[in-house]
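With one protein chain removed, the remaining protein chains of the complex are shown where they sit.
So, subunit A:
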Amino acid sequence: MVLDTVAYCRRLTVAVNVISKRNFKAHWVAPTLREFKRRKVIEEDRSGGPKIFHRSTFLEWNYDAEIFAFSNRLGEKFDDSSLRAALTHKSYIEREKARLSDIGLDSNLHFQDNEALSQKGGEMMSKFINGYLRAVFTQVPEELISAMHDFLTSNSTLETVAKHIGLGDLMLCADFPCKTETYVKSFKAIIAALAESSGEERARIFVQDLVVTQLYGQDVNELWNPVDPVGNLAAILKREGKAEPEFRLIRQAGSNSILAVYYVGVYSDKHFISEGAGESLEIAKEMAAREALKKFFHTEDSMRALPFGRQLKNIQSKIEQLENQPNLPFSEWISEKVMSAVH
């Protein structure tokens, strides 16, 4: 498939890295090239940047070879028709139909677009991500699971993933440079195409390897913060039948200065739960309650490393089981109920 219409646009810079070598050029070469560059810069500034062309406009382009390489790069086997359908957008089909009818030809195009595949793929991806999160974060309330899921399925994350597996050159779409939604749609459709071709198991592993790994490096506590941590901590302890939380000042320094620091500890029946630091007593108290909740949910800074890739072999069945089983919501969270599900 070749984009027949000349597809180019303007961009800020086009970079080519050269592995440089020592070479001998005549004395007039450098000044000539400098002058060319100067004129080119002026011209490009006037028109808003250098032209960039879609890769398919190059002479060296073979769509079939590119598709073959795409599936091999990922280590997956795709059905040819499913993969091509996943990469074809409605906008492209409409544009081709319009072009053919303009010329006067009958538009009997047998293209299939990726609307249905994208829808199905999006649902599957959500399901797989939720399964993983619930299997790894067993002690965590459902609100944090949804926050992590929303981060992983956000447009920016999926666009990055789609770009870095090479979808940019393979997609058949009318917009160039391709919009975020186009990338996201194609990526979701690819997942559905993979499930159709190689089975749901392979699609699950694909999502775990490509999408879920984007969670690495993210602090999960930045994705979701519980409202009113002090009140919620008291509620949780009450539900568990423990004594209510007592906040005590345990360290302080520089009370009358800008750089004041207060450490507040949370105790339940004189047993230490956690401590938190802050610039004022109220902040320190809230941080202490947050730390206590982090300790309950096993999401402290010292929490276990997330498993990826081969480390998931043993828990795949557990992941599958938990895909449709949400965790406890925050308002009902009790440690006894989550203790039974041990990671």
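Please note the rule applied: a residue touches a chain if its C-beta (ideal position, glycine included) is under 8 Å from a C-beta of that chain, and two chains touch if they have at least 3 such contacts; residues count from 1.
Operating definition for what follows: contacts and distances are computed from a predicted model.
**Student:** For the chain not present in this complex, what protein name does its UniProt entry give, out of "Mitochondrial ATP synthase epsilon chain-domain-containing protein", "Centromere protein N isoform X2", "Cell division control protein 11" or "Large ribosomal subunit protein mL43"?
**Tutor:** "Large ribosomal subunit protein mL43"
**Student:** Which one touches the absent chain: A:M171, A:V184 or A:V212?
**Tutor:** Final answer for the missing-chain contact: A:V212.
**Student:** Among A:K21, A:H110 or A:K270, single out the residue that touches the unshown chain.
**Tutor:** A:K21
**Student:** Check the options A:A26, A:I42 or A:L59 and report the residue that touches the missing chain.
**Tutor:** Counting the whole complex, the residue in contact with the absent chain is A:L59.
**Student:** Sort through A:F53, A:F68, A:F111 or A:Y267 and give me the one touching the missing partner chain.
**Tutor:** Only one of A:F53, A:F68, A:F111 or A:Y267 touches the chain omitted from view, namely A:F68.
**Student:** Suppose we count only contacts with the excluded chain; which residues of subunit A make the list?
**Tutor:** Where subunit A meets the chain not shown: residues 15-19, 21, 59-62, 65-66, 68-70, 72-75, 160-161, 163-166, 168-169, 208-210, 212-214, 216-217, 249-251, 253, 263, 301-302, 305, 308-309.
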